[in-house]
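The complex is shown incomplete by one protein chain, all other protein chains being positioned as in the whole.
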């Protein structure tokens, strides 16, 4: 069955497997010190356009969020996120498991509003009892958000400025960063993100890798003894090459961006197919995740022919469902989808 | 340069890469629910010879130790290990990071002595202040140990009986389990381990996989909501197929055992080479890790030609070094080693 | 200066100090095993009207909340609280520090609405991704709430029934429980609470003790090795008598209830004084905390003469302030307040 359920239903981009196979018999040192990790770090730093950008590799998104957030926060601090932020909803309490609170702000199509952020933090410090409360130490944003939406550069600049003024870190969850960068409607570049965030990650798992996320500490601010800290949290791979080779491949010849652009192009085609068939969208998403409103009866029939994700109830008779494209989405997938809608 | 530094200097067994490539375009559900994870579980259960054996996949050894130990212990319990146990020395405090104490017993070539274990636990419960101390809730053993040595079946039976009597879990760290099972000098089978331990893991990373460990809960005693618990600890892979395909391959046509036997055979050859050259061993290891006593001057010259691991000082003029073989050790490696010793 | 800032601005009820002095030279065993702890447990159990009620003593409210909640939750569970719940706002993230998430529901004058609770939990289990989210394992309510309000017995019965049906614990934070039981407008008794909650605590610190809270596990459900668990968390007093003597005194001759009634009576007088002077209340509180709306200019002048608590902005020109009575509030305090309003 054809699946649009997510962007991680197939394996890795073939070029990654080819490179893993090609380098397989090379003897390399472990724990992220091999030549491919080193090369990948240099290529990513170049793509970020900053010599102050440290690059570290981890295995998955929740692991990355929990590690980065807990490393960057002081003991008395928590992290602010949108109500719909992945860390607040779908990570099984991984942040709280590190001892830190997630404080929530309203979501606007998945985004935080800079004004509401500023009000929250200003009110916090004006409260006479603030020493008994959790200090806001970081702002977590996802880009694209859980709804596939994007921040404008001006919004990121405003968030960055507020964070700087109130001594908070700005952290971007880029599980699907490629699709954000490749969007036809964005004005945000990887260099912008590097300039505006204290730390962010470039998602691999959902953008063509078997596994792996590249964390960028943008101000040479990798926590001391990072290797020890991730070992202590069970996140250090003995064969670090698995991550090094993958990211080295993704950042050679712009593969990461080409993969992402392909998925975005397919998403635009998919949108048109739904529009042609008279469907409405729950919101306007400029990336690879599309949220469609569908009648419940139609939904039941459709799911016998194609796989997709259930998102939330729309009203008594309709549901919001998610269709995701990826590097591996084909023209045939599109034609098939059109034929079954 | 030829390396005997560890058993994880090359990539994966070629058959694993072949299978990853072959299945790459299959659409599969995520988080360990795909057909290869299911198949691998069944094959491992069959190899363990028990329908009560639950099989779960994790990414690395320290992650596995920290997760399994913290899930199986009650809040007031700690884990007993040999002084040289990996969890006590080389995991950056990953167990303590989960809130639990590692209590140590003397090591005997890496092993715990059952008599000493029994004395420790009996004394604990006879102490009038035991409610103020950490309860012994689990015994951790590695097999092979950090020195490459093995427990005899009779020792495991004694340890298991003591654990059962004092209400402790018996947990085996099998990071290199294959090399233990394939040893020419062992009387311990995978079925024995399944019968005697409450939980153990079958190491993949150091036995031919890119990454991955298969945890066996031997009495249908997987902790409730295991998926949630590992997600919360950042250990759940979105593309669970990465582990499923690898273990399915390792447990097809006895590949895991063939790989392990190959490494053990090469280790026997390596031992003979060192003996022929007049070297002495720090201890007698029946598996793929060999600990050789070498003069410091000789060591300095040798390490320009071949890579190996430094273990500990022997005396002012000699050092104990480690040579490890693996699935990828070749006849040429052996000849080269002989030529440079 | 006269202070209505809180119910913990004076020391202990004189009878408590008298009893501490009287018993001072008695030699007693430590850690809560002394005769006064034993006697206090029996008296509290009798007051609760249940032989299944286990009683344990701790030092303060946040300590109690963090310990009880973390002991009663499974690793994959979090606790549900009102947005204004003390654990969500004013405990510096003490619950999250134990690794557990606080999930919030809207507050209605400090209370949770049973219907909204049921909807939340039902939706949780209907969500296809619930295994990736934090399980609701407990419902936290404060009684009186942070706004001095109370639940009706019928509401507690409904909450208890929902908890039971969805396998959640019901926990009541009784930091000011005495004032709730002594309210003129309540239909909830200590026996009701014992019957309906899985665990609750009877606050001492804010009801006349120097320190101390009595936790009641209502179904003989004290966690195993409780002493070890609280020692491990730094909450075990060597001189447990400090808590035993205090609670034994509070539960002799109904002192706890007399103290509480006195404060409630004074609060009723205080309400009348404010009403006589033309003030309006932010909400109707039937216990010892009163929330008054006051003009900002008036507030500035008043605080030079009497101490009170600032709660929240009402509008641009008014503020909500808190006046609290206690066991030590006197007629003179009342007269003085009337004279300065």
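By letter and in written order, the chains are A, B and C; residue numbering begins at 1 in each of them.
What we mean here is this: a residue touches a chain if its C-beta (ideal position, glycine included) is under 8 Å from a C-beta of that chain, and two chains touch if they have at least 3 such contacts.
Fair warning: this is a prediction, and the values are worked out from it, not measured in the lab.
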Candidate in contact with the missing chain, chosen from C:91, C:146 or C:248: C:91
Interface with the undisplayed chain - residues on chain B: 76, 78, 89-93, 96-102, 128-129, 131-134, 310
Chain C, residues in touch with the chain not shown (by the definition above): 1-3, 5-6, 8-12, 14, 17, 20-21, 23-30, 59-67, 91-94, 97, 205-206, 210-211, 228-229, 231-239, 241-242, 307, 328
On chain A, residues whose C-beta touches the chain left out of the figure: 71, 74-76, 131-132, 135, 224-225, 227-229, 231-232
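Methods note: only the chains that are shown with their structure count from here on.
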Geometric centre: closest chain by C-alpha means: A
Whole-Å gap between the CA centroids of chain A and chain B: 34
Whole-Å gap between the CA centroids of chain A and chain C: 42
Between chain C and chain B, distance of the C-alpha-averaged centres to the nearest whole Å: 50
Sites on chain A at which at least two other chains make contact: 91-93, 97
